[in-house]
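In this view, the complex is presented without one of its protein chains, the others remaining in place.
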Amino acid sequence: MTRRIRTPWEVFIRPRRGLSHQHVGSVHGADAEMALANARDLYARRGDPVSIWVVPSEAVRASSPAEKDPLFANAADKPYRYPEFFVTLHEDGDEQH
Amino acid sequence: MDDEGVVRLDAEYDEARLSAHFEALLAAGERIEPRDWMPEGYRRMLLRQIAQHAHSEIIGMQPEGAWLTRAPTLHRKAVLLAKVQDEAGHGLYLYAAAETLGVSRAELLDALHSGHQRYAATFNHPALTWADAGAIAWLTDGAAVVNQVPLCQTSYGPYARAMRRVCQEEAFHVRQGYDMLHALCQGTPQQKEMAQDAVNRWWLPAVALMFGPPDTVAGGADARTAAMGAAVTRRSMAWGIKRHTNDELRQRFVDQVVPQAERLGLTLPDPGIRWNEERGHYDFGPIDWRVFRDSLGDGSLVARQRLAHRVAAHEDGAWVREAVDAHAAGGGDWREAA
């Protein structure tokens, strides 16, 4: 697809070392450099972010509400994935150790 | 992003079930997200509000922006520039939020330029002196913050997220405006006079126009106007877009600003302002809503200038935007003439 000045990009910022990049919003840009510059001016005016990613919005494959069940249904009804499901390791139930 | 999901959903469920799901999300205090089904009225109301908000940020750059080249110290110049720049940024956050509702920024800007969508009529007042830059920030931004803080909890996710960013950044806007007026009030008698004059002119636009029409009889509207305002407000509140009536927010603003004005030693131009022990609020005089309605007219000199300024910037920049598109397309448009 031909990009234009109004092509949308999603912006991810790593606010500081040790944290993952987090989605902060979107910008327009005809190419990655322009999108990155626009993201810098829009989302990095404050703070001291460590790095910025820009990703063409069209490259994001989103799950739709209709897909919600098939995609995420398997997470429910499996209490055995959580430690609380099982007998405690210590008498007082303290799971700190 | 596409809306395939929405189309597919339509085929799978009937509207009543979707609507029930939507209402259940609202009732649970959950946010509505872009790919959720939503009633057309909700989408339209949101779009109108977000677009108007975005346009207000962009048009709102003009009255203060005009003083950038004349700011009286380099510190004030930098601060004002950072503030006006933030407004451009806030406009972009809000346009991006509006775009999640399926309308492009180009369409939104066209609607602004053609007068089909509005911006806050507050900005159709002229910024006549340097002190106006301070009064605008203290009073109209102060009013905006009162409006915007509850919007951080608004029911539409992208709007709420945009507003959280806006609110974080706006905190300094009000303070720097107050600081600017504070300095003028400590200065020469002429400077203080300039500050008072600016406050005289910006008080009514802030207290009346930044909060919209009255939506309660208590707010000074006649019964019919109040009923009309209240109907819109009720719908908006039921959808979780607005959280308070216009008049509630207006009262909150007055309560905040009166003591601030006292500290400056400036008088708010409303002889009706006095503390009401019983209500626990400041009373203030009835607002002259004719001023409000007059300012809504597009005919005012300043309104014409604001829009003409915006349209000229857009049209003067058309060749730049076309160049970017041509460059990105990688074609040889430019070679033909070379």
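Each chain carries a letter (A and B) given by its place in the written order, and its residues are counted from 1.
Definition applied: contacts are C-beta pairs under 8 Å (C-beta built on N, C-alpha and C of every residue); 3 or more make two chains touch, one makes a residue touch a chain.
The rule is short, and it goes like this: contacts and distances are computed from a predicted model.
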item: Choices "L-lactate dehydrogenase complex protein LldF", "Anti-sigma-K factor RskA", "Regulator of SigK" or "1,2-phenylacetyl-CoA epoxidase subunit PaaC" - which one is the UniProt name of the chain not shown; value: "1,2-phenylacetyl-CoA epoxidase subunit PaaC"
item: Contact partner of the left-out chain, one of B:I136, B:V207, B:I287 or B:V324; value: B:V324
item: Absent-chain contact - pick from B:V84, B:I136 or B:I287; value: B:V84
item: From B:A24, B:L128, B:A171 or B:A313, residue that would touch the chain that is not displayed; value: B:A313
item: Touch list for subunit A against the chain that is not drawn; value: 5, 27-28, 30, 33-34, 37-38, 41-42, 45
item: Residue ranges of subunit B at the interface with the undisplayed chain; value: 58, 61-62, 65, 67-78, 81-82, 84-85, 88-89, 91-92, 95, 130, 180, 183-184, 186-188, 190-191, 194, 309-310, 312-313, 316-327, 333-334, 336-338
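The criterion applied here is as follows: only the chains that are shown with their structure count from here on.
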item: Intercentroid distance (Cα basis), subunit B paired with subunit A, Å; value: 29
item: Contact set on subunit B toward subunit A in their complex; value: 1, 4-6, 8-9, 12, 35-37, 82, 85-86, 89, 92-93, 96, 99, 104-106, 161-162, 165, 169, 321, 324-325, 327-329
item: In the complex with subunit B, residue positions of subunit A that touch it; value: 2-8, 25-28, 30-31, 34, 41-42, 45-46, 57, 60, 62, 64-67
